[in-house]
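With one protein chain withheld, the remaining protein chains of the complex are depicted in position.
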């Protein structure tokens, strides 16, 4: 069986490209590592020196202030030096030029690339290039690529579920929305399958999205629809919320919503990923 | 009498939204706190650890490189982690979405929001939301909102006046320019009134601005006009200067100009505000 290219010889996390095929024990290690980082965020001095002197490059070929900010905070809390690079896709139209950019940043002694790209596979291409050229000390974290994968979002969703439900075993999870185009849903479904959730139900339009009003009527999460779930069901959303279309405000801000804890856990999970891949 | 929403129960500064209604003793505390920070800036190592591990978010819904830079420097000199967010107003057209953004950043354990917004009242809306939801450990500093207020500019103007004149009591202050649209003038006038300046004279066009040449003739500060002031009068300007329209270069660069010391004091005053609101 070929080795998972995201793992090193000892089964340690080397890159994080996708949750597809990532073993349950590695996912559990990330979630366990994240736990103490949640309390770091509540301290008076929100810093740990785990990545001091390391250079983390936020390589955003697609703009996403929100995701970039979460990685910037996670890296700074680990005491890393963070360099933000917003790179227009236009200047890297050819694959070879993308790799020239990577080679250059490696020559500047980059330690970790956090990569967001509109094209599926770009973070994998970069990781393969690093491995093929023997640069095993440089790491890639996928911060969302095309319709493919958004693994740190998937991990923070798993962290949130474990936090509130303790165990994945007996859970029935409904994933609602425009799943076909969603890397977030794809990553969560891979993660839930690996962690052996009892059942994952996908509730999504088959083809073209209906208009906003019709979408809300059929797929928008309202209190009426939520009443059909178990009484202790929790409500999650990856943000940003499209209120009144995807979700009713009464649900988004209601007692069962764990949407804001997701954000808090997201920082801790990203700190866990960055510190695990950079640890010797 | 209702409590000033900018102050905590003990009269400490909790948010800084406007100088209107801010008690003289609080203003004096900011100015006194700023004094040692002026000398920090002259040290070999321009750092104090007062905000180490705190996360300061520069939330600029309106672009202002200059003001953003002064807050970034002030926060970094206090050893804070600074996250710059330039957020187009388009993506936060609805009030609820602005508050969703705030909720998300709070969930990332923000400590201080420095807010610039083209709409008057936005920083107040954010501060009220934080207070209403019990997040008393998160603070808002208004970095300019619409035509309403620019309190740190007002405070640095007060600092500059006190530095050169020692006392506000006997002062006659002339505020010249397009006052009607100026949050800077508004903040200064509130501050001078609270600090009991003897007289504040407003010299401004009544309605529409005349064209540049006519404006300079009537309102531009020239050496001839300055000759009518007291011999020890100082000249201030909030920047950026529109030379030849608002002010003659001979005055701007002349012996009575304290325009550059204002900038230096501005960093110290912002350090004072950030450290006072974040102190336990």
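Per-chain numbering from 1; labels A and B assigned in written order.
Simple rule for what comes next: a contact is a pair of C-beta atoms (placed from the backbone, for glycine too) under 8 Å apart; a residue touches a chain by one contact, two chains touch by 3 or more.
On a predicted model such as this, the values are computed, not experimentally measured, just so you know.
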item: Option from A:55, A:180 or A:245 whose C-beta touches the chain left out; value: A:55
item: Contacting the left-out chain in the complete assembly, out of B:20, B:72 or B:246; value: B:72
item: Touching residues on chain A - with respect to the absent chain; value: 52-55, 81, 83, 85, 87, 96-97, 100, 103-109
item: Residue numbers in chain B that touch the chain omitted from display; value: 41-47, 65-66, 69-70, 72-73, 76-77, 239-241, 243, 249, 260-264, 266-267
